[in-house]
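Note that one protein chain of the assembly has been removed; the remaining protein chains are unaltered in position.
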Amino acid sequence: MNIEELIETEQQERERQAGLRNRILCCSVAGCTAAAGSAAIRGSIEAAIQEQGLPGEVEVCGTGCLGLCGHAPCVRSANLNETYHDVTAADAPYLVRGDRSRFEGRTVRDTDAFYAGQCRVVLENAGRVDPERVLDYIAAGGYKGLLKVISEMTPFEVVEEIKKSGLRGRGGAGYPTGLKWELVARQESPVKYVICNADEGDPGAFMDRSVLEGDPHRVLEGMAIAAFAVGATQGYIYVRGESPLAVERVRTAIRQAEREGLLGNRVLDHNFQFRIDVRIGAGAYVCGEETALIASIEGQRGTPRPRPPYPPEKGLWGAPTLINNVETFANIAPIIRKGSAWYASMGTAASRGTKVYALAGRIAKPGLVEVPMGTPLRTILFDIAGGVPAGYAFKAAQTGGPAAGCIPAQHLDVPMEYESLQAIGSMIGSGGLIVVDNSVCMVDLARFFMEFCMDESCGKCIPCRAGTVQMHDTLDRIIKGRGSEADLDLLAELAGLMRATSLCGLGMAAPNPVMSTLRHFKDEYLAHIHEHRCLAGSCTPREEVALV
Amino acid sequence: MRVRTLEIDGQMMTGAPGESIFNVAWNNGIHIPRMCHLGGLTDVGACRLCLVEVEGQSRLLPSCMTPVREGMVVRTNTPALQKHRKLIVELLLAERNHVCAVCVANGACELQDLATSLGVDHVRVRYRHPQCEVDLSHPRFGLDHNRCILCSRCVRVCDEVEGAHNWDIGHRGTNARVISDFGTAWGDSESCTSCGKCVQVCPTGALFSKGASVGEMRKDRSFLKYIVTAREKHQWIR
Amino acid sequence: MDTVKTRLATVWMGGCSGCHMSFLDLDETLLELAAKVELCYSPIADAKEFPEVDVTLVEGCLANREHLAEIRHIRARTKILIAFGDCAITGNITAIRNSVPLGVVLSTAYGDPRFGQTQGVLPVLLDEAMPLHEAVKVDYYLPGCPPSAEKILDLVGSLLAGEPVNGSKRFG
Partner (left out) sequence: MTDTDRAQRLERVMARHGYSGDSLIEVLHSAQSLYGYLSPKLLALVATKLKLPPSRVVGVATFYHLFALAPKAPHQAMVCMGTACHTAGAPELARVFHDYFPDWQVKVGRCVGCCGLAPMVICDGKPQIRLTPEKLIRQVEDLLQP
């Protein structure tokens, strides 16, 4: 397919879809598919279409994450601009007939707060595009970014455009994406690589997975644009072994893109070649760190390497390597299509654009939401996601998984952006946002994250390998009523050591949940130490063995 | 080949391009603490003991792997660094079972020497007392995991100098262990050439020659420079 | 110089008394020390009750519940408490048993996992032998197995003379 054919295909597919009476899109992503049986629902809708003699007029297909994961399975009716949740097979005939009364109390309109409060850029195709049909993606403007880059722009201009957009890395560190691209583009090397970090090991984070399963072509297009800008011809998507559906969807998308000439030797019939292979992670959180990820792609143990040299200079097999997160790549095509000024108009001065959050825990509407950077936490949790269910009280929001901290009630109005969160000892991280209510003990939560880091430490450097064990041991002693105030000083000293001397981000960030809960919930630590009591009442110190 | 001039602990020094801060400091009489670094082996920057402060850098850098740059200003022994190094040694002493009194390497152990030089007179974290194996299956050598600090010198010397790659590291985190061949007994290894280089480079009493009793183990690491120079420069320097 | 002698005590807990032997290796300097010091409590002195003292040298780790009670008793009655020797500081040989559950240790050695733990004759063993500083605040540490006589003199001498305590210290 060359440029003209792409535009032509887009036209044809759009007209075909416009001709339909209705398109029913069933969320075919992780939660809905694997757990809530959305595949069965699609089958029953197919049957209902036949029964009602509407094949060719009403069409059913899969689509990306509609955001209401807590009320899976979800289905969207295209022409009614409505999304229904908790859908069952028995609802199929009503969906096909477009009978809305059936879904009383189970309907979220685009105008309702849940969708109206959002600003969906990365998730724009959710509810419009079937992840397994490249034509759908093209009909929604897919690969137009790549087309524009190849036919109208020079690599330098593409890098400048990304720099001007103000986009920063969505993996958690927030490094300006444009600068990183520039570093790689500047390197003189016959071989360069573009890697998409889809390891997403944070517990409670499912944004990248949903984007990969819901709109894989968007990520491929972003990677191709990046490859053009930095001069790479080979790309890798490093996907977690724990999400086989994502691996399958990405492989299908790559096959389709290669068949349509959107990837491979002559992209869009131009002399730009770019191949993408999938590498499957085998279960190691540390491989989310870029040098450990590179070691894993090289078939080694996933142990990080000291930096400098940084990957843009010397990465995969020693060649200059660009590594960006799934969500970062998912923003590239819209920036190129609609221009950096449009993107920079969203978010705040320091943190441009939007951020996808994976809400979970004690919240009315758990799932995926995308809001401009800088949106206050309260808006996300209470205005968009329906707040904390009746009978529970908000205690804290935990962001960034085991690498970040918690945001207590008094900081509910903090604008969600890089710098403001760092100021209160937390960080955006990948975007996992778990709401914790009063029944959860923060000391136990800190121990849970430390146990996670202890199990996932690669064991190469001493501060992290031995430090996590000692911090976990100390937290365990405190919870079991055998702690002392001196233990709090020991925790602080170990945290200082790990932050200053650990070889990679895992060790540096492992103390964050502990120090953040210590800062905001010190009374719970003291209650465990002095009164052997859990203020939240959830972790009764089972083996409360006081020293005889 | 323009040399790089830089300042380390207030002294002006010069080093060849690409030479590490550690080597330049060492050649000028400043011995930065280290455990996983050993001249002649590629560096991995794992033990974090040789971290130094470099002006203009927000993070501490491993001196063993950081090449000198013109005009660098380096501090190798600030109070903060000493505090970090002491706690790292304490973490090591508590991680496994380092009972110096009954160890073959008593008196000749780099970890013991480092604890002394850093003034570690007690360990503030709780001793873990893990249960670790001792592999005596090799006819001439033994491996005591209680004394292993996972510095990976044995892995590197076996891979780079001998070339047999009998050793590697298995498992992960605090369960990581040095493994031989298929994670099987050292004596049954088909890769091992019994050259004993790993025993000589091991900083503690983990790898030892059989027959050495308490305090009798003496290791000679000078062979490493001798062989590396012989292979690379065809000079046999005694 | 007032002739009030510094009140010294030495205690022998979960250790092999090698440190006390090394203490006796001070040989003739013991006489000089005896002039400045009154040995109020020690395995080598006949005293039943641990009195108020200025300096206590405690050899050996906390291996049983009696040790635990005793160390707290001592801590309350001494101004300066010195962890004397590797066992007191790291658990050393006595703590080698810690990497094996206590029941297994006893059944391996005595054929009965609760050997001596129930008749109320022997003090009940702690699950893990502990260094002193895990139970009480320790003022000075004197590592070594045993610390040499010179090192003991160096530390005790500096304390008596009120000079700062330095001098390199070494395990093993």
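All chains are identified by letter, namely A, B and C, in their written order; residue positions are counted from 1 within each chain.
By definition in this document, a contact is a pair of C-beta atoms (placed from the backbone, for glycine too) under 8 Å apart; a residue touches a chain by one contact, two chains touch by 3 or more.
Since the structure is predicted, the reported quantities are computational estimates derived from the model, not experimental observations.
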Contact set of the excluded chain (shown chains only): A, B
Candidates A:I24, A:A185 or A:A205 - the one touching the absent chain: A:A205
Touch with the omitted chain, as defined above, among B:S117, B:S137, B:S191 or B:S209: B:S191
Residue touching the undisplayed chain, where the options are A:G171, A:G367, A:P408 or A:G425: A:G367
Identified contact with the non-displayed chain, of A:P55, A:G241 or A:G318: A:G241
Missing-partner contacts on chain A, residue numbers: 30-31, 34-36, 68-72, 200-206, 209-210, 241-243, 279-285, 296-302, 317, 358-362, 366-367, 398, 401, 432, 434, 436, 440, 445, 448-449, 458
Chain not shown, touching residues in chain B: 159, 164-172, 179-183, 190-191
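Assume only the chains that are shown with their structure count from here on.
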Most distant chain from chain B, judged by the mean position of its C-alpha atoms: A
Between chain A and chain C, centroid-to-centroid distance (C-alpha), Å: 57
Length of the line joining the C-alpha centres of chain B and chain C, rounded to whole Å: 34
Of chain B, residues touching chain C in the complex: 93, 97, 99-103, 106-107, 109, 112, 115-117, 119, 121-124, 126-127, 129-132
Chain B residues within the chain A interface of the complex: 44-48, 51, 60, 62, 65-66, 80, 84, 87-88, 91-92, 94-95, 124-126, 128, 149-150, 169, 171-176
Contacting residues of chain A [partner chain B, same complex]: 284, 301, 305-306, 308, 454-463, 465-470, 473-474, 490, 493-494, 497, 500-503
